[in-house]
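Worksheet for the structure shown next.
Apart from one protein chain that is not included, each protein chain of the complex appears where it belongs.
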Amino acid sequence: MTAATRPVLLEARDLGLARGGRQLFESLTLTCNSGDWIHLQGANGTGKTSLLRILAGLSRLGFEGEVSCMAELLYLGHHSAVKPLLTPRENLAMHLSGAIQRDAAAIDHALAAVDLYGYENRPCNSLSAGQQRRVNLARLYLSEAPLWLLDEPYTAIDVGGVQRLEARMAEHIADGGGIIMTSHQRVSQPGVSTVSLDEAASQHGAES
Amino acid sequence: MYFDSFQAALSMDGHGTYVWVAYAITLAVLAWIVIAPRRRARNTLTQLADEARRQEGAAAKAKGEEVNT
Amino acid sequence: MWSFFHKLGSPPWLYRISGSILRWLLPLTIVALFAGAVWGLLFTPPDFRQGNSYRIIYIHVPAAVVALAGYYVMAIAGAISLIWKMKMADVALRASAPIGAALTFIALVTGAIWGKPTWGTWWVWDARITSMLILLFLYLGIIALYEAYDNKEAAGKACAVLALVGTVNIPIIYKSVDWWYSLHQPASIKFTGESTIDPSMLYPLLFMITAFYALFTCCLLLNMRAELLSRERRTGWIARLVAESR
């Protein structure tokens, strides 16, 4: 499929953000079509998370430019949105995000896929930090949202977990979804395009 | 003028203290709400001017070092 | 009309135009306030029941009237800020809160002082006084909420929401308090119909109310200018302004 025929999931024009008197990025234009896998790179403090929050529509104040999001999205942020008092099963069945399958069989299947088979009915506060993160990642197997915005999805996940995660993301792309993600690790999959925020900042530095 | 003398105006048949104190407090508060924002604006301007001065100084210094090397 | 709106949204334009308005409006207002005070204090006859203590009316009523109007100014600014996302509306909202609070404070204090010779006590839980006290709380709430946010743009929006919630509530609060204390004086100034106050007392009162409105406008502009300077300190037009002033 050529880019022209693929539906646009998200379009961002001329984004600019300044924090504390420092220009993080400027005139950043980004389009995510169906089938696009975009990796946002940048050192700490270059505004990756801020950019992702702007794209998700969580930040609406204090930036320049326009974001139009045409698809329902799944956002995986720094906070896991996992309730320690609920079991993994309940956490997913009562998750507050939309566009997610909630039937018991699908949830059990998703929990098995993130290696939480047998932990379905334990309250999450008895799980380890990595396991709690995986409860959150199980949403990737339940989501019906075409666009995924993932902030550091590999944090606290072991090597095997990362491989399974990448396989799931590749599957999502093949299904015509789109992914915009941040990660300090290299994403070893074909077809990943990279947007570097270091460059966005240094370009600006060169101009001024 | 309604009052016969300055004394009468001050005492206002015994109510003078109340009336004059009320007016004095009002004057103080009104003066404060006029002066406070002006002072705040002046402070900001002074800070910004100082900042500009510092930057000019730093730029001049950098230039001087360039010439020296 | 739209270009005027657009200009209003532009900080440098607002800063310049407010400067030239204040240049004549502020001195005029101060003169008017003093003239009105002298008129009310020295050139009006005393009230036949309350004697001279009634002269506090010339500051008490204008302060109360403008304090209440100030809340509506704030709420309208809040609505504009939320609907049209106009930054200047946030600034206006922030600017009117302390003035409103100060005027409410004046109304309360002068009311208490007036109460001593009239009712023989500093404070009665009369409907109007109680309502003014609640208005003061509403103003202080706005100021406190604004100060609690680090992100001033978010602070402006949050205050806009709170001001609108307050606006819906003010009539309800007033009616409740009114009902709660049904033994209150009937409103003594009416702009339509017959007036129960003698013209020799009414004219200075209306004059003072106008002067207080003018003062509110002046303070609003002064506060907005101060707020603009600190909010826009990183922008080019401020840098030019600083360069010019040096």
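So that you can tell them apart, the chains are marked A, B and C in the order they are listed, and the count of residues begins at 1 in each.
Here is the rule we use: a residue touches a chain if its C-beta (ideal position, glycine included) is under 8 Å from a C-beta of that chain, and two chains touch if they have at least 3 such contacts.
Here, contacts and distances are computed from a predicted model.
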Query raised in the report: What protein name does the UniProt record of the undisplayed chain give, "NADH-quinone oxidoreductase subunit L", "Monosaccharide-transporting ATPase", "Sarcosine oxidase subunit gamma" or "Heme exporter protein B"?
Result: "Heme exporter protein B"
Query - Chains still shown that are in contact with the chain withheld from the display - result: A, C
Requested in this report: Identify the residue among A:8, A:67 or A:86 that touches the chain left out of the display.
Outcome: A:86
Query raised in the report: Per the definition of touch given earlier, which of C:30, C:173 or C:206 contacts the omitted chain?
Result: C:173
Report task. Touching the hidden chain in the full complex, which residues of chain C are there? Just list them. Result -> 82, 134, 137-138, 140-141, 144-145, 148-151, 154-155, 157-158, 161-162, 164-166, 168-169, 172-173, 175-177, 179-180
Report summary line: It is residues of chain A that touch the chain not shown, namely 56-61, 72-73, 75, 77-83, 85-86, 90, 94-99, 102, 123
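Note that only the chains that are shown with their structure count from here on.
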Query raised in the report: Is the number of contacting C-beta pairs greater for A-C or for B-C?
Result: B-C
Report task. Express in whole angstrom the distance between the two chain centres, defined as the mean CA positions of chain A and chain B. Result -> 52
Report summary line: Averaging C-alpha coordinates per chain, one finds the centres of chain A and chain C separated by a number of Å equal to 48
Query raised in the report: When the C-alpha atoms of chain B and chain C are each averaged to a single point, how far apart are the two points in Å?
Result: 20
**Report entry** Junction residues of chain C, two or more chains touched
**Finding:** none
Query - Complex interface listing, chain A residues touching chain C - result: 18, 21, 61-62
Requested in this report: Over in the complex, which chain B residues touch chain C? Could you list them?
Outcome: 1-3, 9, 12-16, 18-19, 21-23, 25-26, 29-30, 32-34, 36-38, 40-41, 44-45, 48-49, 52
Query - Complex contact set, residues of chain C against chain B - result: 26, 33, 37, 41-46, 51-53, 55-56, 59-60, 63, 95, 98-99, 102, 105-106, 109-110, 113-114, 116-117, 215, 218-219, 222-223, 225-226, 229-230, 233, 238-239, 241-243, 245-246
